[in-house]
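For reference, the structure is listed below as structure tokens.
Of the protein chains in this complex, all but one are displayed in their positions.
As written, the chain order gives the labels A, B and C, with residue 1 at the start of each chain.
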Amino acid sequence: MSVELSPVDRLKQSAAIRNPLVRNLLSEFFGTFMLLFIGLTIVMQFILTHEKLNTWININMGWGFAITFCVMMTSQTSGGHLNPAVSFLMVTLGKLSVPHFFLYSIVQTAGAFIGAFLSYLVYYDQFQKFSGDRRVLVGALGSAGCFCSFPGTHVSNLTAFFDQVAGTGLLCLFLCVIVDKRNKIPDMLHPICFGLLLIMIGCSMGMNLGYPINPARDLGPRLFAYFIYGKEVFTYHNNYFWIPVVAPFFGAVLGGWSYHLFVGIHIEDPDIDEERPVQRMIEDGEKSDRAEHKRLIKGDNH
Amino acid sequence: MSVELSPVDRLKQSAAIRNPLVRNLLSEFFGTFMLLFIGLTIVMQFILTHEKLNTWININMGWGFAITFCVMMTSQTSGGHLNPAVSFLMVTLGKLSVPHFFLYSIVQTAGAFIGAFLSYLVYYDQFQKFSGDRRVLVGALGSAGCFCSFPGTHVSNLTAFFDQVAGTGLLCLFLCVIVDKRNKIPDMLHPICFGLLLIMIGCSMGMNLGYPINPARDLGPRLFAYFIYGKEVFTYHNNYFWIPVVAPFFGAVLGGWSYHLFVGIHIEDPDIDEERPVQRMIEDGEKSDRAEHKRLIKGDNH
Amino acid sequence: MSVELSPVDRLKQSAAIRNPLVRNLLSEFFGTFMLLFIGLTIVMQFILTHEKLNTWININMGWGFAITFCVMMTSQTSGGHLNPAVSFLMVTLGKLSVPHFFLYSIVQTAGAFIGAFLSYLVYYDQFQKFSGDRRVLVGALGSAGCFCSFPGTHVSNLTAFFDQVAGTGLLCLFLCVIVDKRNKIPDMLHPICFGLLLIMIGCSMGMNLGYPINPARDLGPRLFAYFIYGKEVFTYHNNYFWIPVVAPFFGAVLGGWSYHLFVGIHIEDPDIDEERPVQRMIEDGEKSDRAEHKRLIKGDNH
Partner (left out) sequence: MSVELSPVDRLKQSAAIRNPLVRNLLSEFFGTFMLLFIGLTIVMQFILTHEKLNTWININMGWGFAITFCVMMTSQTSGGHLNPAVSFLMVTLGKLSVPHFFLYSIVQTAGAFIGAFLSYLVYYDQFQKFSGDRRVLVGALGSAGCFCSFPGTHVSNLTAFFDQVAGTGLLCLFLCVIVDKRNKIPDMLHPICFGLLLIMIGCSMGMNLGYPINPARDLGPRLFAYFIYGKEVFTYHNNYFWIPVVAPFFGAVLGGWSYHLFVGIHIEDPDIDEERPVQRMIEDGEKSDRAEHKRLIKGDNH
């Protein structure tokens, strides 16, 4: 009788991973891999055509919807973080354990590395057309910006740090707005909202560094770029490279918790009936919290 | 047992503001602060790159989705006005008291001021690159347009006034369309609709002044710009500054009430059964109106 | 007790129009007025800035969302046609009577005329900057294209006719797709879908004439332009003016019915249970059709 199962269900029966952590790590790896594969080809289409085919609005919309669909793909398994700074925020929100955070970060960065490799392959001929056999870091023939961020000389590293705190802060602030059930945005609209949010950030926070706001997105491709452009990808601009790796973690926590502190915790819970005794409200709250807490600690984030 | 509460719920238990007015003022302050922080960096990314990175469509989409997410964040507390003209319309619609309107306007303007400060900080290096240590109001090196509106010499103040009435009128007309339950747009789509509405207004009403259509959005950053560019931000163009502060109030009332007068009040109420006695309909209507009225007067606008 | 009614409800009690036809005509007038007021300022922002502030994508998105919100505003009263060609399609679909069609067309064109007037007022200073006190029809200083379509000399009137059939055909074909309940697009998404549809048409059918595809949209502003540019607005290009007035009617019927003929009527009705006797299905179908038919003939299109 199993012959009448659909091909996907047959595969599911034989190959479905039962361990939530393994499944989530695979999901984060594959999601970040696809995100960077798509995202870097978007940037390449901007830089390698001298900003003629893609203009800045294509960067914003392309990356926005890349987030939309990569999160849509992975939200039911790993929660669709695709960003170590988002994973770190989830740790502070009690929704991810610290060991899992480190594992998430590693596979996200590895996925970003592989995505960079594949995007380079697709547009290898375009790199050759752009600068021949040479690969120059920055300047008129510079193409390293296809992989990761390299600030202009007029942007200080202090500003760069603040920029990454601000950009990741906006991302995580509104991420918390979108997923907070009290704001009544249904799950089906979350991925589209994340995409529109990225478009907004790209229109506002792109002038200094081009909004990396994701340690894996910047470090993974930078590691790949090392094999093409050499160690200057790390030493450039007074060792700038660590800023988009470190600053986003500060921004994520600042942004996410700012929402809760200034707005979120003050929203009256719509499920709470005014006539209901206060004592029972608290008990129920604790009970459901405990249940969710247990589920999350088990690594089951969907 | 409270140790198993999520971190956000622990914060909520200890820090949630019970007073609706205080909560709403904090929400309007924080929402307008974020709106201007995002919005002004969008304009800076347009002006300081000589309209090369951001083009006009980035301005429209960036501001549109900034409205989307800032309203989404604050709609469950203060109603997400973020604009004194919108708050004033709510007064005329019986949904906000006059004293609350004044308080809303003050915190909105204060939030806009702080937002201007923070956006200046993020792009301080870009201002330096644009015009060195000098800060020029208008012209080739002028950057004051990053903060608030400065009409060209060919636009009269009379036209400017009419422009702000028209722009804010469109905003408030369609705001009433979107939130009118008789038009059956569910709550979850309201923030996205507001964003698309702003995109539309930016494509149509931006040529004279760049669609400020919000007294707090124009006055707050203008106060901040005073510390950079001096008193000329107020005296420029025959003391133009008061126009985007005053005209939007006229536009808001004109626009909002035009919808109700020309279309809204003529929609047949879908809940009213034809067979039901007229007398009872009116009673029920009054009762629910009274209930809503009481709730709103208490400052509880969600 | 009536003192506790909301201000809008008080207005409703005293001023609501009971006659469906009068209400619908007012709605179509006001909707087309707003559509053209917004739409023409969008075109002006394109032409009068020498295509620098608005580019073509702003035209597409601005007009798209203008349709979205003007239809959203009027769909619960008149059905939100805002276009005589759409009204004519509704006649052929049995959803509007012929006398009502003529009345709809007249108020739509009148609304478009008033919209043109108001948009001219908002941007009068910009017209003065563009060409001084002179008003030139076409060419480098030509601004009549701000109001209605004027084909280039290389586009024949035959092509223009075909173009308007094709453009209005696409509009009405997909309009029927969107509103056909068998395609399961809920009412709340209709206005947004119409907006996206207009964006699509603007990206594809704009090269010959700029997609007027609406007799009221072209004729109303042309009548207004007559007072500015003189009779040449009618005689230009071998009396081209009648083409965007007449051709859309052919396109609307061709497009709308093509959908039903090629796809719509072949969709199996999802409500029909396979086990149910065929005879009863047909009876039920007729009954509900009769009920809808009666309701529509009474001019009650919501």
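One rule holds for everything that comes next: contacts are C-beta pairs under 8 Å (C-beta built on N, C-alpha and C of every residue); 3 or more make two chains touch, one makes a residue touch a chain.
Bear in mind that the values here come from a model prediction, so they are computed numbers and not experimental data.
> In the intact complex, which of the depicted chains does the undisplayed chain touch?
Contacts of the unshown chain, counting the full complex: A, C.
> Of the listed residues C:Ile57, C:Ala116 or C:Ala144, which contacts the missing chain in the full complex?
Selected residue, touching the omitted chain: C:Ile57.
> Check the options C:Leu103, C:Leu121 or C:Ile185 and report the residue that touches the missing chain.
Only one listed residue reaches the unshown chain, and that is C:Ile185.
> For chain C, which residues touch the unseen chain?
Chain C touches the missing chain through residues 55-57, 60, 92-95, 152, 154-156, 159, 162-163, 166, 170, 173-174, 177-178, 182-186, 189, 193, 196-197, 199-200, 202-208, 258-268, 285-286, 289-290, 292-293.
> In the complete complex, which positions of chain A touch the hidden chain?
Where chain A meets the chain not shown: residues 1-2, 4-9, 11-12, 15-17, 23, 26-27, 30-31, 34, 38-39, 41-42, 44-45, 48-49, 53-55, 57-59, 61-62, 65-66, 68-69, 72-77, 118, 121-126, 128-129, 187-188, 191-192, 195, 302.
Going forward, only the chains that are shown with their structure count from here on.
> If you average the C-alpha positions per chain, which one ends up nearest the average over all of them?
Central chain: B.
> Given that chain A and chain B are copies and touch, would you call their interface same or different according to whether over half of its residue numbers are shared?
different
> Which whole number of Å gives the spacing of the CA centres of chain A and chain B?
It comes to 29 Å between the two C-alpha centres.
> Show the residues in chain A shared as contacts by 2 or more other chains, in ascending order.
In chain A, 57 touch at least two other chains.
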